[in-house]
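For reference, the structure is listed below as structure tokens.
Only one protein chain is missing from this complex, and each of the others stays in its spot.
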Amino acid sequence: MFNIIQRIQSLSNFYLTVSILLCIVTTVVSIISMFLDETSSIPAQLSNVVISTNLKYSRSFGSVGGRPKENSKILFDLDMDLAPLFNWNTKQLFVQLVAEYPTSVADDGAKVTYWDSIITEKKYARVHVNKQRGKYSVWDVSDSFQGRNATVKLKWNLQPYVGFLFFGQTKGEIEVAYPAT
Amino acid sequence: MNIRQQLVQLLNLAMVLSTAFMFWKGLGLVTNSNSPIVVVLSGSMEPAFQRGDILFLWNRDKYVDIGDVVVYEVKGKPIPIVHRVLREHKVTNKDRKVRQLLLTKGDNNPTDDLSLYAHKSNYLDRDEDVLGTVKAYLPKVGYVTILITENKYAKLGLLGLMALSTLLTRE
């Protein structure tokens, strides 16, 4: 009886040690390969970005107590190839089109997502869309965007099979103005 | 003499349990998150996270970033939720402190989380609601804890096995 318990214990200790080592090696190799693949400077061609606005009155569009809330939508062209982000430890990529605009509180006072997409295979890593509509109707914390200038950029998040999550953005952001109200 | 030997064995058992607990607490202090490791319970972030996956959290960044995956817990609803930040706004409240407001959404959900938030609130508050952002990932291993928390026999069995093995084996 002692023997069986001792054996189970040493066996499970062994497997635990091996799997911890494996996780560490995986993580280190994956960080190094991210670095070597120069993933921090992947170019993306963003163009013809147009933001339009309209007023909404329902809570699911941000309106509180029936007050009119300015909502905005986006139209864009995008051409990029995220193939360098696909290595042996890439489970999926989450890409999102983000507009960042300054507010009275901070220069990066607000960041909002207009469109996103999940890429699970390398053969879909090339994204080439024209006149693409955004997925979301976006509103600000205030009632209107007040004709602000926004920086539109494409951010990505690499989800690994195991280890650290990686975040980054492509090169090539674009300045866009919200229509004056 | 014999009582000392039994006290030593009991101490060994107590040390195994207390060290595990204190490591958990220590990790909580280092990451500044009161639950630094969570197990995914739903499929709302598929295909990134599946049920049973383990997530490691970090809660020392002043602001979370758009695109980050955060774990949040709304007051009155004790189940932590793992979703992605879709929008973030910095605002000043009445006492002139800058607060960060977040809108989140599960990758696999058709709509944002507005309906999950506390009554009458349109955003999450970074300081009050967020337990941490996901930094690292380990697949599947958390199924053990799902089994243990959802099946009381598995829980008792594991505890019994641990007690038995520390009491019966020396060094």
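To keep things simple, chains are lettered A and B as they appear, and every chain counts its residues starting from 1.
Here is the rule we use: a residue touches a chain if its C-beta (ideal position, glycine included) is under 8 Å from a C-beta of that chain, and two chains touch if they have at least 3 such contacts.
Simple rule for what comes next: contacts and distances are computed from a predicted model.
Enquirer: Mind telling me which option in "Scarecrow-like protein 32", "GPI transamidase component PIG-T", "TRAPP subunit" or "Signal peptidase complex subunit 2" is what UniProt lists for the chain we can't see?
Expert: Protein name of the absent chain (UniProt record): "Signal peptidase complex subunit 2".
Enquirer: Using the definition of touch stated at the top, determine which of B:25, B:77 or B:140 touches the missing chain.
Expert: Counting the whole complex, the residue in contact with the absent chain is B:25.
Enquirer: Tell me which residue among B:11, B:98 or B:164 touches the hidden chain in the full complex.
Expert: Hidden-chain contact among the options goes to B:11.
Enquirer: Would you write out the residues of chain B that touch the absent chain, in ascending order?
Expert: On the chain B side, contact with the omitted chain comes from 1-2, 4-5, 7-8, 11, 14-15, 17-19, 21-22, 25-26, 28-29, 32-35, 170-171.
In this text, only the chains that are shown with their structure count from here on.
Enquirer: List the centre-to-centre spacing of chain A and chain B in whole Å, with centres computed as mean CA coordinates.
Expert: Comparing mean C-alpha positions, chain B is 22 Å from chain A.
Enquirer: State the interface residues of chain A toward chain B in the complex, per the touch definition above.
Expert: Where chain A meets chain B, its residues are 1-2, 5-6, 8-9, 23, 27, 59-60, 62, 64, 91-92, 94, 96, 98, 103, 105-106, 108-113, 118, 120, 136, 138, 140-141, 155, 157, 159-165, 167.
Enquirer: Using the touch definition up top, name the residues of chain B that touch chain A in the complex.
Expert: Result: residues 47-48, 65-69, 84, 86-92, 98, 101, 107, 111-112, 114, 122-123, 134-139, 164-165, 168-169 of chain B touch chain A.
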